[in-house]
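Yeah, one chain of the complex is gone here, protein chain that is, but the others are all in their spots.
Note that the chains are named A, B and C in the order they appear, and that numbering of residues resets to 1 at the start of each chain.
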Amino acid sequence: MAKTTQPAKPEELSKIDYTPPATDWLETPVEFKPGTYCHGSRIKYLEEVGFPNPREWAPSDEDWKLPANWKDIILEGMKERLGKYRSFQLFMDICVRCGACADKCHFYIGSGDPKNMPVLRAELMRSVYRKYFTTGGKLFGKQAGARELTEAVLKEWWYYFYQCTECRRCSVFCPYGIDQAEITMMGRELLNLVGGQTDWIGGPVANCYKKGNHLGLEPHAITSNIDYLLDDIEEISGIRPEPSFNRKGAEILFVAPSGDLFGDPGTYTAMGYLMLFHEIGLDYTWSTYASEGGNFGFFTSMEMAKRLNYKIYAEAKRLGVKWIIGGECGHMWRVLNQYMDTWNGPADFMVEPVSPITGTKFENAKGTKMVHITEFTADLIKNGKLKLDPSRNDHLNVTFHDSCNTARGMGIFEEPRYIIKNVCNNFHEMPEDTIREKTFCCGSGSGLNAGENMELRMRGGFPKASAVKSVQKKYGVNMLANICAIDRAVLPPLMQYWVPGVSVCGTHELLANALVMTGEKKRTQDLRLEDLPGIEEEGEGEEEENV
Amino acid sequence: MASIEVDGKSYEIDDDGYLVDWQQWNENIATHMAKEEGIDLTEEHWEIIRFLRDYFQKYQIAPMIKILTKEIGKTMGKEKGNTKYLYQLYPAGPAKQACKYAGLPKPTGCV
Amino acid sequence: MGIFFSFSMIIALVVIAFAGVQLANMQFIFGVVIPYAAIATFLIGVGFRVYKWGRSPVPFRIPTTCGQQKSLPWIKHSRFENPDSTFDVVVRMALEVFLFRTLFRNLKAETREGRVAYGSDKWLWLAGLALHVTFFVVLLRHLRFFMEPVPFFVNLTDSLDGFMQVGTPHLLITGVVLLLAAVYLFFRRISIPQVRYISLPADYFPLFLIMSIAISGILMRYFTKVDLVRIKALTMGLVTIGPVETDGIGAIFFVHIFLISILLAYFPFSKLMHMGGVFLSPTRNMANNSRIKRHINPWNYPVKVHTYEEYEEEFRDKMKSVGLPLEKE
Partner (left out) sequence: MNLNDLLLEKRSAILQKWFDLIIETYPEETAKFLKSQKNQFSNPVGHTILEGIEEIFNEVLGEPDPEKVAIYLDSIIRIRAIQEFSPSKALSFLFLLKKVIRAEVINETPEYHMLEELSVIESRIDDLVNISFDIYMQCREKIYELKANEVKNWTYRLLKKTNMVKEYKAEC
């Protein structure tokens, strides 16, 4: 068990030194305080997918039971990756340490820990790179900013590479576009070579490999969960959609993050998908095999990410669908937009996506053949294919959180906003430099949404929370909309701590609230089975009459 | 990895205190864990633990909150079976111990 | 500590040059041999570094998108922040290289308590741009030592640069601004704790080097007056690899040319390589069109996967129990 810190002894309390130790960053070793790091991955999860060095360990232990030759493994791995990734080689060489990125990282702003400055998180790796891969580093050592790779350094890597959510805000502000997420990915790949993985990432990777989704929902569990969602849809609208699963010959395959099939408020967004697709009579199918859009493998190594992502194209080919729609998820769309086709493409067994309802050609997806659901829905609304009654969302005062990956790895800004503005009458933007490409992260991305590192998550999410607080104060905002499953999972606790009174929802929950479905009964409840605004005054005894 | 002693047999638990191998679970582990935290388990209590065990047996994962509220509603009376009422009554209930009692692993991922 | 180390290195270099020329009159070494060696090191070094970067492939298309993507026709696509064609990428790179667009990114002027306050990076953008632009103009002006007849645009730059007609010879703004920018960047590096905390000796050394070159240049032009005719003869000799005599030229010139040789020689080993790096950075020099056109990863090897058949094998009966279609009953 992680050692609990004893209460401070009297003499410790008396000398409250207000200024922390000012040692040079090369020397200050890392202290694993509970609440600021995740548990180490357990044996079962590593064995299931063949990751090296599965063993019993905790990051706070002194001995991490690393393989004897761990140092050679790491350096050999670094050499191989320098040869395989121009980004890694370049970002190790061209940083001029100008400090433009230093105060842009939400973990630095929230924690004040200098090693959370993106430039320093990179220097943790660069200092080792210089020592073993540059003549200057070898000759001048510390003078040239180089240092030995020791176990303490490896622990420091682990502590800080699992304290970066790979949100890439630093690469927006770097004059050369140095992307700390790339360096963190390389760091995590190297750590994985010696078994340095967190439990919260290992679990979903093993589940996704074996059962098709991060949660480990087996086929009948997926259909059973969706049945319960259909019950609720029937209760509020009198209509029971009939989604199909693993159906061959369907026109479209729909892949959503599995978080939407399990946790609140994700399930409300899933209800939104079901209601929308039923209303427009879409010929689509879910898949229990490719039942995960997200990709926690992306937080371990490129190879693992490719092994998990394989299922989507394989299933699309097996079912013979024309193209794919992807649900609301952040990391999923970074992987789909920038990696999927390169890994598992070409997707030539599918055709260029064309909306069967509006005839619009999605040119920006003609290679990967996969369309974002907000692109699809925005097109429906623009062509007047949906009957909407925004007044049903009048009790909500909505603002929108741009997820990091859809913002900086793709550039989806207007589509979700267009939908929200058409389904909600009260919508306010957060301050300009906390949204769009400068959005602040939810603080728990890239697999950091575990429970044990709650303090770390609160620090990381504080800049975004302070932006939400400002619009809560100014406009009375009470609903934070987003298009990411991890956001829907982690923003509620973030709001409970920093901005009580603001709840969280997915964009398609708002859409389904306002959607007037053909043949639906008079709606008295929203997707959360809570009374809609303006229903109480009309009294309970209202008998249902068809709208 | 820590472990707990119940009737002379030791069972492995992980960093958060969850039973590592859920098959090992038996009723007196639950009683042991509950007694340790000063809670005695009533018959109604056991009913729910058994429901969770059966659900897990069948689906290999914990039930969704929506499922549990519906099932509780059936066994404990309609008005207790909706999420809003239960969240209100137990916003910060000691859920963690309950999970340990039933000895079920935690769902992980984008949740 | 790092500062002192770099500063003492510069002093040592100046002393070596001065002593070498004044006492051991090694004018020839400092005037000809070292410059040739330095230029050779520079060319080979930069070439090798860029080749080494170029050798590593770009496996994935990972631009950092800072604007709305190209999407439905009625949504305004921000072409230069989220390029989807090569032309847009070229414009984005040009904005980056010539106007330091990214350092300009968070320069939103906010009025607070009636006072207009810029983001903290405005000075970095200004000084950075000043240093690079003036350095370029100074290089341009120095072409008149290396070309005969002196091209019109060099003379034009000269006259523009000295348009203030102050003092004799005319005060050239770029030389002074170059020195001021370097000095500012140095003080910024030691005054902002975050930047000081991360600075290595290798960050101070180039700054001192540029400052000393600028100072020696200014000294030569306005104070110690050197014989331009002889210097032109030497420089032309260097360029045409012809006979060169080095006597009759002040020691300050040799210090100047020695420091420039050091800068050229040091260039490929240092962070100054960001000159080549910025053009190769995968987060800026690629279009965000990977969903339109497949990006090929040269080392894309097959991986061990969990196929549908294995999946169905394991869950067949459970799937049958809920009526899911099966490949094999």
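Here is the rule we use: contacts are C-beta pairs under 8 Å (C-beta built on N, C-alpha and C of every residue); 3 or more make two chains touch, one makes a residue touch a chain.
Worth saying up front: this structure is predicted, and the values here are computed from it rather than measured.
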Candidates A:G77, A:G263 or A:P390 - the one touching the absent chain: A:G263
Contact with the hidden chain (one of A:P52, A:P67, A:G83 or A:P114): A:P114
Chain A residues touching the omitted chain (full complex): 8, 13, 16, 18-20, 22, 33, 35, 102-104, 108-114, 117, 262-264, 431, 433-434, 440, 450-452, 454-455, 458-459, 462-463, 466-467, 470, 489, 493, 496-498
Where the missing chain touches chain C, by residue: 106, 110, 112, 117, 119-120, 192-194, 196-197
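To be clear about the criterion, only the chains that are shown with their structure count from here on.
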Top chain pair, ranked by how many C-beta pairs fall in contact: A-C
Interchain centroid distance [CA atoms averaged], chain A/chain B, Å: 28
Approximate Å spacing (C-alpha centroids) for the pair chain B, chain C: 61
Residue numbers on chain C that touch chain A, as the complex places them: 2, 5, 49, 52-62, 64-72, 74-76, 78, 81-82, 84, 96, 100, 102-103, 105-106, 108, 120-121, 124, 128, 192, 194-195, 197-203, 269, 271, 273-274, 277-278, 280-284, 288-297, 299-300, 303-308, 311-312, 314-315, 318-319, 321-322, 324-325
Residues on chain A engaged by chain B in the complex (per definition of touch): 1-2, 39, 42, 56, 58, 199-200, 203-204, 207-208, 213-218, 220-221, 224-225, 228-229, 231-232, 257-259, 261-264, 266-267, 294, 296, 329, 449, 451-452, 485-486, 488-489, 528-530
Residues of chain B defined as touching chain A within the complex: 1-2, 14-16, 20, 58-61, 64-67, 70, 82-84, 107-111
